[in-house]
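Right, I'll just put the structure down here and ask away after.
Every protein chain except one is present and positioned as in the full complex.
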Amino acid sequence: MNKSVFLGAVTVAGLAAGAAAAATIDDVKARGKLNCGVTTGLVGFAAPDANGEWNGFDVAVCRAVAAAVLGDPTAVEFVPTTGKTRFTALASGEIDMLARNTTWTFSRDVDLKFEFTGINYYDGQGFMVPKGLGVSSAKELDGATVCIQTGTTTELNLADFFRKNNISYEPVPIETNAEAQQQYLAGACDAYTTDASGLAATRATFETPADHVILPEIISKEPLGPLVRHGDSEWGDVVRWTLNALIAAEELGVTSANIDEMAAGTNSPEVNRLLGTEGTLGEMLGVDKDWAVRAIKAGGNYGEIFARNIGEETPIGLARGLNAQWTDGGLLYAPPFR
Amino acid sequence: MSDMHQHSIRFVRETMLPQAAPPVAERGIVKWMRENLFSNLANSILTLLALLAVYYLAVETLPWMLNGIWDAPSIRACREILDGNVGGCFAVLTDRWNQLLFGFKYPSEEYWRPSLAFLLLFAAAAPVMFFKYLPGKLLIFTAIYPFLAYWLIWGGPFLAPVVALLGFVAGYVVWNRFVTSSFAAGFFGAIAAAAVTWWLGGVIVDAVAPENSLLPSVPSRDMGGFMLNMILGVVCVSLSIPFGIALALGRQSSMPIIKWICVIFIEFVRGVPLITLLFVANVVLAYFLPPGATFDLIIRVIIMITAFASAYIAEVIRGGLAALPRGQYEAADSLGLDYPQAMRLIILPQALKISIPGIVNVAVGLFKDTTLVSVISMFDLVGMIRGPILASTDWNGVYWELFGFAALLFFVVCYGISQYSQWLERELTTDHR
Partner (left out) sequence: MTTLTDPPKEQFRLSMLLNDTRYRSYTFQFIALLLVIALIAYLGSNLMQNLRAAGLNISYQFLGEPSGYDINQRPIPYDSQSTHMRASIVGVLNTLIVAFLACLTATVIGVIAGVLRLSNNWLVRKLMAVYVEAFRNVPVLIWILIIFTIMTATLPAPRAFRGDDPEASMLFGAVAFTNRGVYLPKPLLEPMGWVVLGIFVLSIFGAIWYRRYATKLLYDTGRLLPMGWPTVAILILPAVLSYFILGQPIALEYPELGGFNFSGGVQVLGSLIALWFALAIYTGAFIAENVRAGIQAVSRGQTEAAASLGLRPRRIMNLVVLPQALRIIIPPLISQYLNITKNSSLAIAVGYMDITGTLGGITLNQTGRAIEAVLLLMLFYLTISLIISAVMNFYNNAVRLKER
């Protein structure tokens, strides 16, 4: 680190005259690192393991982007953000992109001036209750105490749901997922609500996951995806098409196992364009032609990332559901690479 | 005549009686207990109640502590070993020891660096803390320490802290040279000299610094655990003392504008909770920085906590200034000293001496308040516990051991400092009575 923090601080006056914000992609390349905002810890999506390595589904998106732009999937600086700090961190340029289970909503897109670059997980808010409670539907939760993790759209959905069904409840807002678990397991709340994927992830960490059920009602649409600042479309394109490349790779059968082979050239023109052996898609995007190869190599295609982090083989055990390829009846549908 | 006496008195004791032991109730442990524990009815009841409380506390916690498991990979394994018995899962401490102390991102092969910096802290603090007993020359190490510690903890090119140090040295030399003629010349000359040195040094460091330096650099984002509490506490307290002195002098100043600037700053900062200032550091400050320039969160937090601490220290020092007898000010005036001289040579040395216990109190309070950074997603000791450790599958549900450990760690440090402060207070009493 040449420009040490200290010298940076003492020569701040000199820095102050710095030019107006340059294009994010140039900043990232100059820095040699991608600053990626993630959650402070949600197993399966983004959580540091015992060695301090970040792992998870959202983390894989950051790594793919870093691989595409910088050629190194480890050149990512993970910035943990809370529900409160994530938007400021992005708006102020502290992070280049935010991959933190963030729901794409109108006001975030339009009013807060962010650009959602796609959807990497179609989620919905659900409820988890202890089996012993004998509840089989969220509509039976009249008068229940419900734990919510604050700083999400969850509170609003919850209020809407109970108002719509004209039943009462008592919210218990909790700051971190770990504390919400503590409250829920101690019986301080009857139900825990958050995104269904988060519920599954949380349940997976319980001692006896089988004692808890996730209720069938999904009370909201939660399209989660990475987002970038408004007004820098070039950078937005990089993130958008990296995500699309991961999705398209699964559809086209490109995996981390066969990618070297396929990158040598295949007879499928779309695969060739994606992997840079045909056409100049990479240059159009402002990176080189192997960008997608590197992005896919970083953690595999969408299906591989899903299976490794949150799929049915993992303790979290999420089925593909809505997140299957459109060819399998899901909603994942990458625009064509041409 | 002489033997009259013998006859008239039948018995004369010529030797002292051997001392009889005092009655049982008036000696040893019984006496002590009578006087201190059972002197009257109310007291006896209080004693019994207190004994009961101690007994219950012991019954509740002792088996838990003595039965503790110190070696297990996860809470489930721990519960299996305990097999239904009461006992603590202290294994979480051994398992996550490094994470608790250094956070989860500090490179593990570099742990010796912050540890060494921590040990050296004692060596650096000793000449200040025990200035009466240690030679003043040792203060040189104290002056070097911040730069050494910075280099040890953050790593990076060795020249960077050296240049920073040289800047201060240059400033000091210029100051020494000119301050005798005029305070202003010394002050501004020192600032100019330091700035020039830093600028030159910055250019040189960038030019010659080797890519792979002796100590690999660690970004500030990777600081965590108790180390982060220590860094924030030590850095902010040391930075806030000079600012606090300036603010206190400003508030006592006869110049209305300067006085009001200081008053507004102090009262504003003291009027809001630290947590709102941390929100500012976290979510608002970025908007006030020039476009494109971003500081690490840790630097922004240091700025806000320093501002916070300066206001409190300023109030303590103002108390010290106000406590000085007017005669001291008048004596300085009658010697013909100008304002900077009077402050430097007469007023501040005395006022600071009076304020030391207060400053130490502020420092302890501030050190405790560094735990609040866990609320803004920084992984200090409490943040590590509430975040990664409690959220992990292995240790989900181990509260008492972790919070107990955190409380103990803070208790040891803060109690130590406050005991030192009391000792110093006795040491510094220079009553003329």
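Every chain is named by a letter (A and B) in the order it is written, and numbering of its residues begins at 1.
Rule of thumb we're sticking to: a contact is a pair of C-beta atoms (placed from the backbone, for glycine too) under 8 Å apart; a residue touches a chain by one contact, two chains touch by 3 or more.
Note that the coordinates shown come from a computational prediction; the quantities given were computed from them, not determined experimentally.
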So which shown chains sit in contact with the chain we cannot see? A, B
Which is it among B:Ser310, B:Ser355, B:Ser374 or B:Asn396 that touches the chain not included here? B:Ser374
Only one of A:Phe87, A:Tyr122 or A:Tyr192 touches the unshown chain, namely A:Phe87
Touch criterion as defined above, residue of A:Asn165, A:Gln183, A:Ser256 or A:Thr314 at the omitted chain: A:Gln183
Of the candidates A:Leu158, A:Ala201, A:Leu215 or A:Ile310, the residue in contact with the absent chain is A:Leu158
Please pick, from B:Val59, B:Ile140, B:Ala184 or B:Ala322, the residue that touches the omitted chain in the full complex. B:Ala184
In the complete complex, which positions of subunit B touch the hidden chain? 32, 35-37, 39, 43, 46-47, 50-51, 53-54, 184, 254-258, 261, 267-268, 270-276, 279-280, 283-284, 286-291, 364, 368-369, 371-372, 374-375, 382, 386, 399-400, 403, 406-407, 410-411, 414-415, 418
Over the whole complex, note the residues of subunit A touching the chain we left out. 16, 20-21, 83-84, 87-88, 91-92, 107-108, 111-113, 132-133, 141-145, 150-153, 155-156, 158-160, 162-163, 169-175, 179, 182-183, 186-190, 229-231
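The working rule: only the chains that are shown with their structure count from here on.
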Measuring from the mean C-alpha position of subunit A to the mean C-alpha position of subunit B, what distance in angstrom results? 40
For the complex, give me every residue of subunit A touching subunit B. 1-12, 14-22, 40-43, 47-48, 50-52, 77, 79-82, 84-85, 88-89, 91-94, 175-179, 181-182, 185, 204-207, 315
Which positions of subunit B touch subunit A when the two form their complex? 76, 96, 99, 103-106, 108, 150, 154-157, 160-161, 163-164, 167, 198-199, 202, 205-206, 209, 217, 219-221, 279, 282-284, 286-287, 289-297, 299, 375-377, 379, 386-388, 390-394, 396-397, 399
